[in-house]
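Data block below; observations after.
Left out: one protein chain. Kept in place: all the others.
Entry: chain A
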Amino acid sequence: MRVSCWRSLPTCGLQSTLFQLRDLKAVGKKFVHVMYPKKSSALLRDWDLWGPLVLCVSLALMLQGGSADSKEDGGPQFAEVFVIIWFGAVVITLNSKLLGGTISFFQSLCVLGYCVLPLTVAMLVCRLVLLAGSGTVSFIIRLIVVIAMFAWSTLASTAFLADSQPPHRKALVVYPIFLFYFVISWMILTFTPQ
């Protein structure tokens, strides 16, 4: 969240809309950084939570399957996915802070949220594959895609987060991240449309 003009009040309105475009570009840049996880400070320094919110909402929508609010569907409810993602991210952040990490609360939430992007892509692919059919072949394709994206998510977030930890504690930090993305991948893999 950036602040723009302060003293020059007449041009404030114009600059407000301009820096909204700048914010959107910053969000887009972060998405690119997640897909190609290199050592970059964009995700950490200029954190924002808009990308995670968009990803969370779209993932929860896709996991819903269009069967709105029916009690018979086996898939998770919208609110459950929302709560799992945000509560899980908060717990991992608290865990890493308790282990003595130097990263701040919102930076960690930002990284974990943005690294859900590969899994959202996997969900999209799974839904497209399920449109074609739901036999064994489609299951194998979905399994491969989900495993690949899960590995990508975990590696991307580890690349950003593990550096802020003391060296002998890295495994203790990576393990909950692994579990978090595993739960999301499980929800994606076991999704069957009505």
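By definition in this document, a contact is a pair of C-beta atoms (placed from the backbone, for glycine too) under 8 Å apart; a residue touches a chain by one contact, two chains touch by 3 or more; residues count from 1.
The rule is short, and it goes like this: contacts and distances are computed from a predicted model.
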According to its UniProt record, the missing chain among "Golgi apparatus membrane protein TVP23 homolog", "Hemoglobin subunit epsilon", "Ribosome biogenesis regulatory protein" or "Pleiotropic regulator 1 isoform X2" is "Golgi apparatus membrane protein TVP23 homolog"
Just name the one of A:Q77, A:N95 or A:S138 that touches the chain not displayed here.
-> A:Q77
Using the definition of touch stated at the top, determine which of A:S96, A:S164 or A:S185 touches the missing chain.
-> A:S164
Listed residues A:V27, A:L53 or A:I141, member touching the removed chain = A:L53
Specify the residue from the set A:I103, A:V116, A:V146 or A:M187 that touches the hidden chain.
-> A:I103
What residue numbers in chain A mark contact with the hidden partner chain?
-> 1-3, 6, 9, 12-13, 16, 19, 44-47, 50, 53, 57, 61, 64, 68-69, 77-79, 82-83, 102-104, 106-107, 164
